[in-house]
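Following: one structure in structure tokens, then a few remarks.
Just one protein chain is left out here, and the rest sit where they should.
After this line comes chain A, so read on.
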Amino acid sequence: MAMKTSDDRFQQRVTKELDNQFMRRAVSSAQERFQTRRLQQAEELGHWEEWRSHGEEIRKHVLANLDYYLYQLSENVAKRGGHVFFAQTAQEATDYIQSIAKKKNAAKIVKSKSMVTEEINLNTALEALGCEVIETDLGEYILQVADHEPPSHIVAPALHKNKEQIRDVFKEKQGYSQTEKPEELALYVREKLRQEYLTADIGITGCNFAIAESGSITLVTNEGNADLVTALPKTQITVMGMERIVPTFEEMEVLVSLLTRSAVGQKLTSYITTLTGVKDEEDTDGPEEFHLVIVDNGRSAILGSEFQPILQCIRCAACVNACPVYRHVGGHTYGSIYSGPVGVVLSPLLGGYDDFKELPYASTLCGACTDACPVKIPLHQLIHRHRQVIVENEGKAPISEKLLMKAFGLGASSPTLYKMATKIAAPAMSPFTKNKTISKGPGPLKAWTEARDFPAPSKDSFRDWMKHRTKGGGQ
């Protein structure tokens, strides 16, 4: 799975997903669950705004000193017997990982959940070598079995499917014969995956946080799958976006506290595991070989730009869960593995405006994302900034809109023209007006009037009333 997940046009995807009632019910109820629990947890922890400021401060500090911490991290990984590889591009990352797989003659690879491996299209690269790649996160596994469907949410990748649909996926693809009860489904997958861990040659993980002072990586899961992925295979490869660093364990603790609460409304997830290097002689499990692949893939171009705050992101998806647009269109509409507000900001930066130019307009700029973000990324402002870039630098805005906005620039900036517009609005709209209402509007109003009425402009504008009234008496 690469960044881009669909070749359909944006509006085609919107229409298709708006029609998907199963998905919409699943997404809206999940959003409410996540949000309610997140707010409860924030309340229970107390001083949430101070926690957020602290989280923001940590992330900003790391980004401002990223070169220093990357150096410290790689030194410490090496000290503990690990190998570090800096990949400037997705290709460099997959080439390196392919070379390890070849060296190890890997037939089977187990993976825990990782967005960055989706971003660099790692599974395809490994499958091209003839490796069997198995996702072990329940959600990711469901999607893999369902013909490699793309994730629709960065934390809960199969959020768009309900339990009946999941049962049907296993029934159709693997002959599953039990019910749609979540416990039965989970037990079924757990038994299947257990065998895979035991026979895998390589374990691949993502990375929630890398700790510079010790060269450790922290993995946050609820299923414990990452622990098996890192404990059983002899070779471990961890792939991380280059910004996912914290200086010490102290900052890790702050960010994990923000992450688990913001992502799933939990004080702690079931497993928070910190691993350092290869296994020691006295250890009974753990990898004999450890590779840390640090992926740039466009991130260093964001660093130092006005979009830098998006690199503060800790991938909790609180913004996704708060977004009223995502609520209706779901994750697949975005056409990127990164959906919701974070996807709107990140996808054009990492994947280019050509494929993702519509995304910044899939927002009402309501600010719910910015409010929800535990590390205070001004998401709605960055979305707005994208629009400005599209209009000014990319030249990707429609010509009709440009003309309209030019007219706006002229009309709205001249009080005389503006006053004239308030006068001619009513006669201009009169052919479309019935009972002071426009039900089928022309031009841009057409889209509005599909779902709702628009009031006809008043014959006498408010300013006329103001001019002719006698003060204090109304009229």
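The criterion applied here is as follows: a contact is a pair of C-beta atoms (placed from the backbone, for glycine too) under 8 Å apart; a residue touches a chain by one contact, two chains touch by 3 or more; residues count from 1.
Keep this in mind: contacts and distances are computed from a predicted model.
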UniProt protein name for the omitted subunit, picking from "Peptidoglycan-associated lipoprotein", "Lactate utilization protein A", "Ectoine/hydroxyectoine ABC transporter ATP-binding protein EhuA" or "CoA transferase subunit A"?
"Lactate utilization protein A"
Touching the absent chain when the full complex is considered, from A:Val14, A:Met115 or A:Ala146:
A:Val14
For chain A, which residues lie in contact with the unshown chain of the complex?
14-15, 18, 324-325, 327-329, 360-368, 370-371, 384, 386-392, 397, 401, 405-406, 408-410, 412-415, 418-419, 422, 425, 437, 439, 444-448, 450-455, 457-458, 460-463, 465-467, 471-472, 474-475
